[in-house]
Each structure stands twice: as structure tokens, then as C-alpha cells.
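With one protein chain held back, the other chains of the complex are shown just where they sit.
Residue numbering begins at 1 within each chain, and the chains themselves are lettered A and B in the order written.
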Amino acid sequence: MVMQVIDKLFERMSRRTAQKMSRRNFVATLGAALAGASMLPVLPVARKAQAAEDPGVEWAKRVGAQTTDPKACNYWRYCSSDGYLCSCCGGGPATCPPGSTPSPTSWVGSCLNPDDGKMYLIAYRDCCGKDSCAQCNCLGTAGEMPTYRPQLNNDIIWCFGGSSMVYHCSSAAIVGQV
Amino acid sequence: MTRSMASALLAIFFSGAAISASESLPSADAGTAHESVDPASVPDVLVRRNGTVLPRVSGAAEDYARHCQGCHGHLGDSVVEVPRLKGRVGLFTHSAEGRAYIVQVPNVLQAHLSDARLAALLNWMLREYSGAELPGAFMPYTEAEVALARTHRLGSVIDRRREVIDGLVRLGVVTSPELFTFATDPARY
Partner (left out) sequence: MERAFLSVAVAALLGTFAAASTAFADETKALPDDAKLMGEQHSIAILSKPHPKRVYVLEPVFPHIVASKVWIIEGDKQELVGTLSGGYLSNFALAPDNSQLYLFDTYWSKGTRGTRSDFITFFDGQTLDIKADVDLPKGRFLVVPKKQNADITPDGRYLLSYNLAPSTSVSVVDTTERKYKGDLEIPGCGLIFPTAGNRLSTVCSDGTLLTVKWDAALKTTTHRDGPFFDAENDPVFEHAAFDKKKGRVHWVTYDGNIISADLSKDKPVIGKPWSLLSAEDKAEGWRPGGWQLITMHQPTNRIFVLMHKGPKWTHKQPGDEVWVFDGNTGKRLDRIHLKEHATSLAISQDAEPYLFTQTEKPSLVTYNVADGKEVGEMAFGISPFLLFTAGD
């Protein structure tokens, strides 16, 4: 019973966030928001000089990255995430939805946390073993490289060692603070 | 109910049923003391709620995390398709060919790291994941050794790996090549 209520609520929320958020629409919307609003938090100055050049910094500014809602495309960890957010599929950024399994492999990128101005390494690891979740499609491409540099590419199915190589959703676990 | 409250609630409900992808890099496992970060200092809804302790990574450890960890895992052991470093990679340093080989595997040779940083990374990796297998008089890699090894590319990684491992068997470093098995193909070492 409780689960049913939760399911309903969950479904409604997912649908809202899942509206085809192609990067383009997303960027356009945010651009408009940025132009019109001064209430967006100002990013703290990046900690290191190196961090200032990091691709994740530009992304965080452009989309107005936030640290509270993992179901939204502009959640700070998703600066290089590509695909359906596990957060909208019954899991979370470091949690696979029920019945799917995380791959021990991933690619590793870095994103700026907008609230402390620090860079964190993020493992973009897929949850695997069932058909694609098809909720909350998000595309971040900060620092993303072609597949001939596999450790920096987000189109690869990072399901090696999963229960099968079938992609279910994209997660974004923090590896560490740099 | 605000949206973030709702998602927090949902996350709690779902966490029971879902499988966790490991988020933190438990410093104890890795055998060396990474500096750890107080969860309360990390402005992230989940890190704070779960009290996840994150390591602070820098230097060679950061280079490993960015360039190698995705495939080899933070413990130096990930999936059958990627050879295990943990408890094994140090054995390669018992022969000259082996020392060159671990610089020459494509993801090392072609890494976007200078010779000096790569030398530091390899030394860190060897001690971190395979300290026990290093020879007593292990000589750390130098920038010059890495630079020299990088001038030679492997035509076939599989063939070269076999030659190197057969050499280690002949030297008596290991008794059987089976120790080096990887990939789904059991015949492959």
C-alpha cells in the first residue's frame, strides 16, 4: 500500500523530469533562466588553478549545477553523464535500481561541486542486466572524449563484469575529492 | 512536500531494495592511508545523509584514479576482461622484459602523462597493489627508464605478454603461467 503511493508519486516525478531533456533544450532553458534571474547562487571560486580550466567548471556554471536533487539533469555529478539517470529508475547516483547490477568498471571524470568550489572525481558506471530504463535522459559532455580514449568516453556501455552487457541506466558515484 | 523532500523520502524507501554501486573508496582496503574527507564538509545531499567518507586523492593516486581506475578498479582488481594488478603486477618487475612490458601495454604507454608522472604512477601502483610481490631490491622506475621503454610499441600485446610470462616461469619467479590468466578465454594468459 505504502509502496503503491510511493510508486505513484515516483512515477509522476519521473515523468516531470523525464520530459525529453535533450541537452539543447536544457541549455536553452537554463540560458533563459540565467539571463533573467540573478537569484542563482554564485559559484565559489574554484579551489585550484587547475580546477579553473577543468571542463566540469564551465558546465556547472552554464547549467546552474545544484547539489540537492539527483533526479534533475543539472545535479552537479552529472557533468559528463550520458543516458537515463538511475535516480529516476528506482536507484540513485551510487545505487543500482532493484534487479540491476553495477559494473566494477567505469570511466572516471571530474565535476565541480558548486557549493564548495571543489573538484571531485566521478565514476560513471552503468547499472546493467535489464532493458534500458527510459526515464530522465540526460547528456553531459564536460571533458568527454572519443572512444579511442575509452577511459574518458560516455557512449561506451560500461557493463563489463555486470550480470549482462545490457545497459539499464547511468550512475555517477564519487570516487574522491581532488 | 517539496521536491527535494520527496526525493529524500524516496531514496530512503528505495535504498532497501536497491543494490549499491560502491561510492567511497574505503581507504583501509587500499592499504595506505589516504586522507579522508569529513562527510559533513561535502555539500551533497547523499554524501551527507549517508555519511559517506570520501578519500582525498592527489599525486600519483589521482593520476591512477583518472587514467587507470575505470578499468582496473580502485582495488587493482575488477573484471575478468581486465588483468588483475592486485597481488600480481609486481611479479613483472622480476625480469627486464617484464619491467618494460608494464610500461608498454597500450593504456600505459599511450597514457596522457609525462614520463616522470608515469614513473611515479607505476611506482605507486606497484607498491599499492603488489608490494609483497616486488623483488627485495626493487628499483623504482625512473623518468629515463619509462622514456626509453615508451619508444618501443608492442605489435601484439597478447604475444608479448605470453613471452614475458613464459620468461618469468623460466626464471622461477612463478611456477605456472596460470597465475596470470585473464579474460573469459581460459586459455588466454
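By definition in this document, a residue touches a chain if its C-beta (ideal position, glycine included) is under 8 Å from a C-beta of that chain, and two chains touch if they have at least 3 such contacts.
Worth saying up front: this structure is predicted, and the values here are computed from it rather than measured.
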{"item": "Among B:G136, B:G155 or B:G172, residue touching the chain not depicted", "value": "B:G155"}
{"item": "Chain A residues touching the omitted chain (full complex)", "value": "22-24, 27, 55, 58-59, 62, 105, 129-132, 134, 137, 139, 141-150, 153, 155-157, 159-160, 163-167"}
{"item": "Positions on chain B contacted by the hidden chain, ascending", "value": "71, 81-82, 105-107, 109-110, 112, 153-158, 183"}
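Criterion: only the chains that are shown with their structure count from here on.
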{"item": "Contact footprint of chain B on chain A as seen in their complex", "value": "2-3, 6, 9-10, 13, 67-71, 76-77, 87, 90-98, 100-108, 110, 113, 115-116, 120-121, 123, 125, 127, 150-151, 158, 160-161, 171, 173-178"}
{"item": "Chain B to chain A touching residues, read off their complex", "value": "3-4, 6-7, 9-11, 13-15, 17-25, 34, 37, 41-47, 52, 54-58, 62, 65-71, 73-74, 78-82, 107"}
